[in-house]
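A single protein chain has been removed from this complex, and every other one stays in its place.
== chain A ==
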């Protein structure tokens, strides 16, 4: 089984420096592209590989790039931004790529920038990733010194500068238009779309924002081709995927596996099954803002389409397991506390609604809830759902809540009947 993204990552060894990366075939994709591939051909290659964005939404990366204005007339400079904000609770996959093989990301970014002819690029990195920050800073410098960044890269006439920006907190910085505002020195509130960032992004110029894992796939697609990339996968979405499992399993962790492995294989084989004494009760398949799935869904494939068909989202592909000893009301309260705290306050339903949801859940958890509270929660899942808010934070927050109310409703009701948490 091939693991192109993590083959050269060994958590107990330091990350590859430039020389070592080159020895593993690093920067050959960039050489190939610089020796005569057109930006349009690179866009087409990535589009046909069916690489889907690994930041959560799963949009075809090549198609996303193709919406960038090209040619002499296009506004400049254009920007390419790597979204390394990774703050979705339960998500720890980009960290592995950032700390394990920074040059793989940098090469992916240079290729992506070439495809859209961007001359300035940023890594937007969350504050807490200090080790990654040091490595990326050092690796960017190595890439400049080797002529992979800067003027006339490998004689192609293409010019690219790259900077590291470290954030100062807030989950909203990961939302791509809020990220642009943060990079412009503003509060991380989202922007209205349209115009899309491809037309008017950072400082009003054409901009692409891609996730770390998405960008890391690009050199491998260039080196090995479309058929190879598609062949890595068990499903129609191309490539491998970094999957993670956390919670009360025997061996929590993150693994690169063919796109489309089943939830059962992840939990039972890779994560070693549940810890002794607890059973599986529910799973958030792709981070805090995805709908619960339960034991009946164990055999679904973890790809974009199959998880959606089961009523949830693949999201970031890092799942959080809820065990039989953990109270679903307390669990969902913890999630809603996060979302209420991280709401940017820009639109009313989210700013007002999420704290109310959090309070309702807290009173239920304390045994002070009333029957009507459950109906109020139901109502909020509608009021804060898709289409009613400015960005996807609030609808994302409602996903685990609405599915908890669906699958674990009796747990909510027991808190009211017994006037206390039955798990205490």
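Everything below uses one rule, namely that a residue touches a chain if its C-beta (ideal position, glycine included) is under 8 Å from a C-beta of that chain, and two chains touch if they have at least 3 such contacts; residues count from 1.
The rule is short, and it goes like this: contacts and distances are computed from a predicted model.
**Student:** When one chain of this assembly is omitted, its UniProt record names it as which of these: "Quinol oxidase subunit 1", "NADH-quinone oxidoreductase subunit NuoE", "ComF operon protein 3" or "Acetolactate synthase small subunit"?
**Tutor:** The record for the missing subunit names the protein "NADH-quinone oxidoreductase subunit NuoE".
**Student:** For the chain left off this view, which of A:153, A:254 or A:307 is in contact with it?
**Tutor:** A:254
**Student:** From the listed residues A:82, A:283, A:335 or A:360, report the one that touches the chain absent from this view.
**Tutor:** Considering all chains, including the one not shown, the answer is A:335.
**Student:** From the list A:109, A:123 or A:188, pick the residue that touches the absent chain.
**Tutor:** A:188
**Student:** From the list A:46, A:87 or A:293, pick the residue that touches the absent chain.
**Tutor:** A:87
**Student:** Touch as defined at the start, partner being the missing chain; which of A:18, A:216 or A:322 qualifies?
**Tutor:** A:322
**Student:** Going by the touch rule given at the top, which residues of chain A touch the chain that is not shown?
**Tutor:** 86-92, 94-95, 126-130, 163, 166-171, 182-188, 203, 244-248, 252-254, 284, 288, 318, 320, 322-323, 326, 330-331, 334-335, 337-338, 341-342, 344
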